[in-house]
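First the structure, in the form of structure tokens, and then the observations on it.
Of the protein chains in this complex, all but one are displayed in their positions.
Right, chain A next:
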């Protein structure tokens, strides 16, 4: 063990996770002894809902947890739940979600345009025509599942629907179903589509229940998915323990990102104590394969799960800016806030840099980056620091440009003049 133990304030810890492929950093840090090497005795508690994770961390029944990237921010704002002061200094993974539609709906779309098979933009436009036809015929609204109202999955599904001109709240009925129940709900015909993290899309396709029409990478390349979060109070009381946790998780993420370790990772996380599904199901996306259609071989998608490369673990402040923009777009957040101020309270690049530096890992020197301006074709294959960041509909958000971006989004309910006023001084200088 190379790291000197710096007076850990707390050594016995319990973290919560949800049975999803991206619980892997927590599981690997435990199973491969990275927590132990930091002097931490960590137990992992499998939770059944995001609300349980949120409340248990908030009440101190759990010391920390895997959370949706949007959750610490939503909780800070009291959006979709009680006001709780979480912070996050580490992103656990990028990408990893997909949108799956059931066979009947997919077939109806395929009959209109077979290119729905591989093109998410054509798929949403085709779905729009199905939705319009349904309205004319007085058919019941389509019902799609998401995992939590203020989830990355909710924003991704909404983004994809809106890209085709479909209003997610008026044209579709969105219902919340926890990830492990999603496939069952589709099998029973309760929902016609869903947006969820892996391995639940792969499972639905393997069971021949539906087809994947878009994955998160296609919607916004290398966008953040889960974070490791604790309460602000806990972080203040346990700074050394917090750093030790971040170091262990960083080592786990670096190990996970090596392709030769992915099969072993899939074996570990598929166990009964974690995801409790067959290794073959978990291994597909974990080894860089996107199974979109049950009658076709899986496609290669090396970046289906990104755990470390492209500075993945760094809490970029430009990422939560997009999340805030979507909360405004869909009317979840109505209060006018100073976006930069709130984001600075929640996401902690400085704490990340401290942990990375003590491991000799390089960290980004800036806190924000432009989004949507880098296509994968522009990058050298070996690029590790920088990843593609394209949006499905091609928009670009320069640093400091989140409000003009929001202004240009369709179907938005945001009060742009009020937001511009509240954010003018801070963001006029282009952030940092």
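Convention: a residue touches a chain if its C-beta (ideal position, glycine included) is under 8 Å from a C-beta of that chain, and two chains touch if they have at least 3 such contacts; residues count from 1.
As a convention for this text, contacts and distances are computed from a predicted model.
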item: Listed names "L-arabinose transport system permease protein AraP", "Copper-translocating P-type ATPase", "ANTAR domain-containing protein" or "Cytochrome oxidase maturation protein Cbb3", with the criterion being the UniProt name of the chain not displayed; value: "ANTAR domain-containing protein"
item: Among A:96, A:180 or A:387, the residue in touch with the chain that has been omitted; value: A:180
item: Of A:60, A:114 or A:417, the one touching the omitted chain in the full complex; value: A:60
item: Among A:13, A:191, A:324 or A:356, the residue in touch with the chain that has been omitted; value: A:191
item: Among A:100, A:285 or A:332, residue touching the chain not depicted; value: A:332
item: Those residues of chain A which, in the complete complex, touch the missing chain; value: 47-52, 55-56, 58-61, 79-82, 84, 143, 147-150, 174-178, 180-181, 185, 188, 190-191, 332
